[in-house]
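One structure below.
Missing here: one protein chain of the complex. Every other protein chain is in place.
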Amino acid sequence: MEKQELKGKEIKLMKGNEALAEAAIRAGLDAYFGYPITPQSEVMEYLTEQIPVRRGLVLQAESEVASINMIYGAAGAGARVMTSSSSPGMSLMQEGISYIASAQLPCLLVNVMRGGPGLGTIQPSQGDYFQAVKGGGHGDYKLFTLAPSTVQEMVDFVFEGFRMAEKYRNPALILADGALGQMMEKVELPAEGEFPHVIPDWATTGKKAGRKQNVITSLFIQPEKMEQINIDLQAKYKAMESEVKSESINTEDADVILVAFGLVARICMKAAELAREKGIKVGVIRPITLFPFPTEVLNTTADRVKKFLVVEMNAGQMVEDVRLSINGKADVQFYGRMGGMIPDPEEILTKLESMMK
Amino acid sequence: MAIKGTIIIDTELCKGCELCVLACPQKGLVLSDKINLKGYRVVELYMDNCTGCVNCALVCPDSAITVYREKKAQAV
Partner (left out) sequence: MEQFLINPDCMVYDNHPVTLTGEPYHYCPGCGHGVIHKVLMEVVRDLGIQEEVIGVAPVGCSVFAYHYMNVDMQEAAHGRASAVATAIKRVRPQNYVFSYQGDGDLAAIGTAETIHTVNRGENILMVFVNNAIYGMTGGQMAPTSLLGMKTSTSPYGRDAASMGNPIKITELLAQLPGAYYVARHAVHTPNAVRKLSKAFKNAFEYQKLNRGTCFIEVVSNCPSGWKMSPVQSIDWIEKNMLPMFPLGDIKVPDPKTGNPVMVKNN
């Protein structure tokens, strides 16, 4: 196969999953390991088509268990690596993710969520919020979690995810949903080859004379040592808090704030517009990083605004973190749809109207 | 005349498993009464008939044995 030249900056109309895959190649992805699952199979399909004529390697594993452990191996050997899956596949990966977090290996994980529990539905959902930000696997660990709400962010967060993963030696997660994966939007793609990656000195590359052996492990059998590792991890998660990101729209004069992430945040923006036409002053806060969570913004906004409505495509998961952030300063209500149903702006408006009575 | 050899046993590594005793064709090794710092009874070479065949070292799971053998030129 003839290798193509590096791609320059480009503006294109692309599907979310494909834009993410294209961004990964442009971000200097060394290796992708994955297993097909709807609604994100296009990621691997795109990569298996592009990578042979461009750069990197792609391998279809025998399961998500294998692919996450391949991520462990390749990341431990110093490569820039990514896997993607959807909800049931992510569940299968959790043991491996816990190992990766403990061994402090940088990598990018992508969950294009579908409705559950169980085999559930292939329609979009946000039902894996808890799994993403509260551990998912065993032990005390965190994933740097980014929640895109546009196809452009599917692109940008690939770069941001790798940047954070490598800066903190920690797995990063893009938590998207099935609708974002399928949606077509115009995106600006950064030029390829401008995001350099150096093989870290801790990676297993062969023990050169003059250096000690490099070992990648998550086993620290003495409790004193294991506690120290935990203390170090917690300090790292604390440091990550400085990277928190959120977006506040029309919150200055608002009487009620909608809080939502991902695709639902966009629906909430539309609902806020409709509400303002009816004279209800609605603002929107969109957490962009789910871990670290924008606690500060929510808490200070609650000094002034006394009503919050959290909207999610689940039974009420992020709402718990919003309540913790606001800590009783304001009334926090919840509106959710489940099982692959997407709320529309009108039903959110109806809920807002009932809150303002 | 048989080739001469000898071995050194790192008795702090020895766990007294006796696999070397089993493997020695000269029957030159024996579990002694000596006890090392970890509390294991250790093996020793008690006969002067070692040929340096390395059998004992090969099967020793704890890498406790070094083997020496006279060079061909030295053999009379």
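Letters are used for the chains, namely A and B, taken in the order the chains are written, and counting of residues starts over at 1 for each.
Everything below uses one rule, namely that contacts are C-beta pairs under 8 Å (C-beta built on N, C-alpha and C of every residue); 3 or more make two chains touch, one makes a residue touch a chain.
Worth saying up front: this structure is predicted, and the values here are computed from it rather than measured.
Under the touch definition stated at the start, the shown chains contacted by the missing one in the entire complex are A, B.
Considering the full assembly, A:K207 is the residue among A:K134, A:K207 or A:K225 that touches the omitted chain. Touching the missing chain, out of A:P39, A:G96, A:G116 or A:G178, is residue A:G96. Which of A:V53, A:L119, A:L219 or A:A315 touches the hidden chain is settled by the complete complex: it is A:L219.
Within the complete assembly, residues 4-6, 8, 10, 12-13, 15-19, 21-23, 40, 45, 48, 50, 52-55, 57-71 of chain B touch the chain that is not shown.
By the touch criterion stated above, the residues of chain A touching the omitted chain are 30-31, 33, 57, 59, 61-63, 65-67, 69-74, 76-79, 81, 95-96, 99, 204-209, 213-219.
What we mean here is this: only the chains that are shown with their structure count from here on.
Distance from the chain A centre to the chain B centre is 60 Å, each centre being the mean of its Cα atoms.
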